[in-house]
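One chain of protein is taken out of this complex; the other chains stay put.
The first chain written gets the first letter, and so on, giving A and B; residue counts start at 1 in each chain.
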Amino acid sequence: MNSQEFQFRSKMRTATDYAVTALAVLATIIVVAPLVTIFGYLIYKGASSLNLDFFLKGPKPVGEVGGGMANAIVGSALVLGVSSLIGVPIGIGGGIYLAEFGQGTKLANAVRFTADVLNGVPSIVMGLAIYALIVLPQGHFSALAGGVALGIMMIPTVCRTTEEMLLMVPHAIREAALGLGVPNWRSVLSITVKTASPGIITGCMLAFARVAGETAPLLFTALGNAFWSSSLNEPIAALPLQIYVYALSPYDDWHRLAWAGALVLIALIVIAVSLVRYVTSRGVLKGAS
Amino acid sequence: MGVGIEVANLNAWYGANHTLQDINLLIPANHATALIGPSGCGKSTFVRCINRMHETNPIARVIGSVRIGEVDIYQQAKPVEIRRRVGMVFQRPNPFPTMSIYDNVAAGLKLNGFSNRRTLDEIVERSLRNSALWDEVKDDLKKKSGASLSGGQQQRLCIARALAVDPEVLLMDEPASALDPVSTSKIEDLIFQLKAQYTIVIVTHNMQQAARVAENTGFFLNGRLVEFDSTHKIFTNPSDKRTEDYITGRFG
Partner (left out) sequence: MPDIRVSSAAAKPLNNSSSGPVPATKEVSEVRQFLQSRSNSAFTDRCFHLLMVLCAFAIFGIVALILWQLLLRAQLSWHAFGLRFFFQHFTDPDSHRTSYWDPVNAQFSAVPFIYGTLVSSFLSLLFAVPLAIGVAVFLTEMCPRALRAPLAFLTELLAAIPSVIYGLWAIFVLVPLLREHVNPFLFKTLGWTGLFSDDNPTGLGFLAAGLILAIMILPIISSLTREVMTAVPHSQREAVLALGATRWEMIRMGVLRNARIGIVGAVILGLGRALGETMAVTMVIGNSAEIHHSLLSNGSSMSAVIANEFAEAVGDMHLSALIEIGLVLFIVTIIVNICAQMLVWAVTRGAPRQAR
């Protein structure tokens, strides 16, 4: 091609380069904007309703102003407690298997793959399964069923993060323990797991934060409850469930409470995510040098 | 007091790799024995066969007999039992990072269920004295973590940790290769003092080190034990030409 064509081509290429850069920046702004507006809106609408009543009182009868979401907060705590009891030990156990016993085996690869796939299954399906498994035979909704549903959601996440953290413990540490004549189980628990424990704990926190905001699995396990309940065998309110119900209701006061609840929920999650980021990026994991 | 080690027809594999071939050896008690040879000759594998650490690798295999004292460690004992009688110090210092200095030294005992506090205190102090670390850390035993020490101190901590379980044999796999000369000489002095109490086997790349600390030396080449004799003889008048070539630096 002659020099005129070449010059034109060059200009076009440079122009394209600039255009693409602009598009990429635009894309980033478009993506970040909803985040900022969502957070801003949450704070704007929710902060004004956050008072002591919110945290201490249950809901008032329909139409009355005031009250809070204390029953939902307590309910969430109960359900999450059950789910952690199920999800954390089994998840950590699975992670220990993958890191310490299963390295390189086909079985471990299958477990890992399945865990990743499970992480992508819609949470409502988990709720359906637990409904069929627990609610139907028992004949009633319950906090226990809700806890189990959330618990099995935690297992794949905790398992994978535990594995990741355990693999970061240097092999030399394990060798040192074995060389002392420490039995394998003791070495795994007291040395390897202990060294990786900051990372493992943050992995659990991440899983916890994720299920704390889940509504769908609770829709037909815990069901929700307009009144106070602290029994495992009855339907129970939960924060995200309550937000859902209030948001769809026609009452302004309940909308207000929904925003406040959303703010509390998101604050919890942001704290958990930030903590996780802090721990893993700062290399606070002392064994991983 | 230490015990002697009798190795007969030892063969070891890593997967398909025949790492050790027909090793026969008698390591005398309460002596320091050095194992020298070029990289990859199998000397590290050999010491790992003595405390059955070699088999922690899933593709590893061992045939033959190793007797420590009266006991054939492969036929008559379990790995965990052997490792409590044979201490190991590794090439790179590996103190437990989440434990204090005290807990590091006491680890071999505490993790096996020992709980008498007073005795533990005495054992920790004695082990740290025996590894020439006591004066440097005696004020920070429970405050500092094992990983906060310098490289040379960490290695002496690992030695103390190995000594705390009162092994009969002490295996050292190139213990000073990652350390500076000052720490190295401290550790060599240590070995010299410790061999009165323990049987020491030290793998080293450094021939001068072997000459300094060991009464006997074995030369490994390509998985075979070429020659094993008193250090003096190996370094002044070796019987095998290959030994002579290695000593004079013609290869390796």
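As a convention for this text, contacts are C-beta pairs under 8 Å (C-beta built on N, C-alpha and C of every residue); 3 or more make two chains touch, one makes a residue touch a chain.
Bear in mind that the values here come from a model prediction, so they are computed numbers and not experimental data.
Of the listed positions B:88, B:194 or B:226, the one in contact with the omitted chain in the full complex is B:194. One of A:70, A:115, A:143 or A:201 touches the chain omitted from the figure, and that residue is A:115. For subunit B, the residues touching the absent chain in the complete assembly are 1, 78-81, 84-85, 109, 112-114, 119, 122-123, 126, 129-130, 132-136, 164-166, 168, 185-186, 188-190, 192-194, 196-197, 207-208, 211-213, 231-232, 235-236, 247-249.
For subunit A, the residues touching the absent chain in the complete assembly are 13-14, 16-17, 20-21, 23-28, 30-32, 34-35, 37-38, 41-42, 45, 89-94, 96-98, 100-102, 107-108, 110-118, 120-126, 128-129, 131-133, 136, 152, 155-157, 159-161, 164, 181, 183-186, 188, 206, 209-210, 212-216, 219-220, 223, 240, 243-244, 247-248, 255, 258-259, 262, 265-266, 269-270, 273, 277.
The criterion applied here is as follows: only the chains that are shown with their structure count from here on.
Subunit A and subunit B have Cα centroids separated by 48 Å.
Subunit A makes touch with subunit B in their complex at residues 104, 170, 172-173, 175-183, 186-187, 190-191, 194-195, 197, 286-287, 289.
Looking at the complex, you find that subunit B touches subunit A at residues 51, 53, 56, 58, 80-85, 87-88, 90, 92, 94-98, 107-108, 111-112, 145, 147, 158, 161-162, 165.
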